[in-house]
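With one protein chain removed, the remaining protein chains of the complex are shown where they sit.
Then we have subunit A:
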Amino acid sequence: MSSNLYQEFYKLYHRKVAWIAPFMMIFFMIIMGIAMGKSSERLLVMTAYNSSQWISLVLIIVGSTFFSMEFQNNAILTLLYKASSKWHVYLSKFIVIFIYDVILHLIAIIFTIILSLTPLNNPASWSNIYQYQKPLALNMIMNTGVDMITSLLIISLIFLLSCIINSNSAVITINILIIFMGPFVTTNLFWSKSNAMNILKWNPLNMTNLTQQYYNYSSYHPVTLLSNMQLLTGTILYMLLFTAFGYLIFRRKRF
């Protein structure tokens, strides 16, 4: 397992996209600061300058290729026979992308602190009570924690699809469509006032709204029709389900 983790870190470390992506994220955080810094400075701090959207995009771009690069470079056979079991290969990839996700969130927090000190936005007091009767600093940390759980759902979905589809570009496109367009499809279904709404609200794409609902409950609750706790529970359950399905498909896949 340790050699699998080493190999995955080594590959990620040597991929340009893994280094370019955080700079893209910071660039978009600055854009958000310019756009909303004078009107919604506290929301910007809580959401780490809306970094969750960019982190999701980065995870899709980097994570989608975690399996497809093995298939396309004929490296999967070497990777598998050198590993003790297929589970170690799957788990090590999952752990490495999650650690990358944590690093992205840490970078987002650090740059939130830096950006909040610049004239880009109005000064926001970190100790002032903002949402959920908690100080702004805690709001940001809690929101980051919630977003990491949402990220786990996204990673599990990316891995599931990556094990079904071998092509890099196809996996990236489909993941972007599902994760960014999926919630809109869900919303449209709700607006159709379907009788099956009580069931449809539990669909996995609705769970990707968890982070947005956490920092903007009043706007998102009418869309998701679920409480924060229900979304959190659904997110964790779907994450476990997708991870299990992804692994089963990977295990049964012919190489």
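The rule is short, and it goes like this: contacts are C-beta pairs under 8 Å (C-beta built on N, C-alpha and C of every residue); 3 or more make two chains touch, one makes a residue touch a chain; residues count from 1.
Keep this in mind: contacts and distances are computed from a predicted model.
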{"item": "Which of \"Molybdopterin-dependent oxidoreductase\", \"3-oxoacyl-ACP reductase\", \"FAD:protein FMN transferase\" or \"ABC transporter ATP-binding protein\" matches, in UniProt, the chain that is not displayed", "value": "\"ABC transporter ATP-binding protein\""}
{"item": "Touch with the omitted chain, as defined above, among A:Ala75, A:Ile110 or A:Ile129", "value": "A:Ala75"}
{"item": "Positions on subunit A contacted by the hidden chain, ascending", "value": "7, 10-11, 14-16, 69, 73-86, 254-255"}
